[in-house]
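The other protein chains are all here in position, but one chain of the complex has been omitted.
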Amino acid sequence: MTTSVRPAHLPLGEIRGGRLYGQHILSVKQFSREDVEAIFVIAEEMRTMVERVGTFDLLKGKLLANLFYEPSTRTSSSFTAAMERLGGSVIPISEVRYSSVSKGESLPDTVRTLECYSDVIVLRHPEVGAAATAARYVRKPIINAGDGIGEHPTQALLDLFTIREELGAMDGLTVTMLGDLKNGRTVHSLSRLLAHYKARINFVSPESLRMPTEIMNELSARGMTLSEHRQLDVVLPNTDVLYVTRVQKERFASEEEYNALKDAYVITPDTLKAAKQRMIIMHPLPRVGEISMDVDDDPRAAYFRQMEYGLYVRMALLAMVLGKA
Amino acid sequence: MTTSVRPAHLPLGEIRGGRLYGQHILSVKQFSREDVEAIFVIAEEMRTMVERVGTFDLLKGKLLANLFYEPSTRTSSSFTAAMERLGGSVIPISEVRYSSVSKGESLPDTVRTLECYSDVIVLRHPEVGAAATAARYVRKPIINAGDGIGEHPTQALLDLFTIREELGAMDGLTVTMLGDLKNGRTVHSLSRLLAHYKARINFVSPESLRMPTEIMNELSARGMTLSEHRQLDVVLPNTDVLYVTRVQKERFASEEEYNALKDAYVITPDTLKAAKQRMIIMHPLPRVGEISMDVDDDPRAAYFRQMEYGLYVRMALLAMVLGKA
Partner (left out) sequence: MTTSVRPAHLPLGEIRGGRLYGQHILSVKQFSREDVEAIFVIAEEMRTMVERVGTFDLLKGKLLANLFYEPSTRTSSSFTAAMERLGGSVIPISEVRYSSVSKGESLPDTVRTLECYSDVIVLRHPEVGAAATAARYVRKPIINAGDGIGEHPTQALLDLFTIREELGAMDGLTVTMLGDLKNGRTVHSLSRLLAHYKARINFVSPESLRMPTEIMNELSARGMTLSEHRQLDVVLPNTDVLYVTRVQKERFASEEEYNALKDAYVITPDTLKAAKQRMIIMHPLPRVGEISMDVDDDPRAAYFRQMEYGLYVRMALLAMVLGKA
């Protein structure tokens, strides 16, 4: 499963011309299928470069302000690594809860200050819409690294890039999403990106944690084939991509529902006996028991490789918004 | 207002010779007018370089220890950006409240340790005199980035540099300082630097938050023209630089005084109708309501540009103390 089928490159002219140059990355909704393909072509170039030479000086002299209003080791580290592998530098700002911000400074004032020092701002914020708000006040590109239960577009792009690198194509695949589909922004965003392709999606969740109706309607209107289930077993055999998310106990309707369902949402080697040989298991991480560690050595377990693909996608986005791709 | 009149350079020989090389930056009191001019010549070279090429390798291979005993996103980020734009690297140390220091290590021991790893130390500390104490124990340059209600010399220099870049000259200007003039170290330090020039200062504050008498006396003794006011309106029409600071409710003598005066200390577009067309509004930031966001688009609003000038001044100071200017 670790081999990847690399599709022929799009004509480079289209990309070099500067798609995304100077733009904010706020939502998956802003991307056309062509945008997504352009990002992935660059991401794959990044993969090749990292595998060959580790780092290179494409963004030498550029500064990234990595502004995290809530901690996220994974996302923060990934952007830091992406910038540094491109030869750029990072201003880490992760103490905001103790700092001028907690003295009451507004988000617009903070980003306008950071824009004076840096070339691009990565923003993680607990409130929905924060990245869009910030973007209205600055001329330097803002990359949304998660705004509450809102968007996390780079996560959705890396999820889709993982599918492409692992399975070679996205059209015609069956994707099964499992767990808390109501509150999980990653499954919302990935679903929207998959709507660019002829993917079929199975949503498997407890009744109380179903994919929101408005998103279901949006996806249906875009011609996707969707189905909903309470149990994984009926859909697993035809699944190409099993996307597992965390189910937090406190989000169930009742203790009874939680106890009745929790084991159905834990992936073990036993679960996978019913799965295809050529399929992948994904998870946005961190996981807390939804996938047994016994699964990790199965070649279908793609969740750590997924982290690595994230590096390439973020390198691509940084290079593109800074006009260097 | 964004245009800047750049005065003819001082003879470069004077500066290249190494003014400030190896020196600590502890207080505005250590600077002669010639020192200030020399710093500004270099700061302007930094501005030109950043605008043209973004970063350059003047301090490649140099390490800055960025030691913050209390958080200050703005100052910390600004020094980080300054060092990185000069090609140097930064050791961020902002967790000191949890670390060896909170295990009781003395400031001298901490800076002597950091001196083993780095080439220059930027120090922010809540206690007055901390930077001077630290400087007695190390041979590498210490830059005071704020010691309690004491000094914050790089802030005062960037304030003055802002005036110079925005208005072209400092002699003969009328500067009005507004707000809490008793506790604001920025207005104390800037006043002292302005004493090198034939500036006139109007102090506008509540009775209980007046500029301290000893500073007034010091400034008068140096030949400055000073006046004190409770209201802004009488002095605004002749003001070239309006320097606004925060007035914290809890520092007023009484609730009555606060309610009576607070609106007089908030700058709105209405306030500015009485101001000159060619003047600037400054603020050390963060602001919390002292200047309405409606003012931000007025070309006279210089407070975000002020942040950018801070980058150039800090780049200049780092280069100078490391002997590379």
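Residue numbering begins at 1 within each chain, and the chains themselves are lettered A and B in the order written.
The rule is short, and it goes like this: a contact is a pair of C-beta atoms (placed from the backbone, for glycine too) under 8 Å apart; a residue touches a chain by one contact, two chains touch by 3 or more.
What you are looking at is a predicted structure, and each value in this text was computed from that prediction instead of being measured.
**Q** Tell me which residue among B:R19, B:R112, B:K182 or B:H229 touches the hidden chain in the full complex.
**A** B:R112
**Q** Tell me, which residues in chain B touch the chain that this view leaves out?
**A** Residues 60-63, 65, 89, 91-93, 95-96, 98-101, 103-106, 108-110, 112-114, 116-119 of chain B touch the chain absent from view.
**Q** When the complex is taken as a whole, what residues of chain A touch the one chain not shown?
**A** Considering the whole complex, chain A reaches the absent chain at 53-56, 71-74, 77-78, 80-81, 84-85, 92, 94, 285-288, 293, 304-305, 307-308, 310-311.
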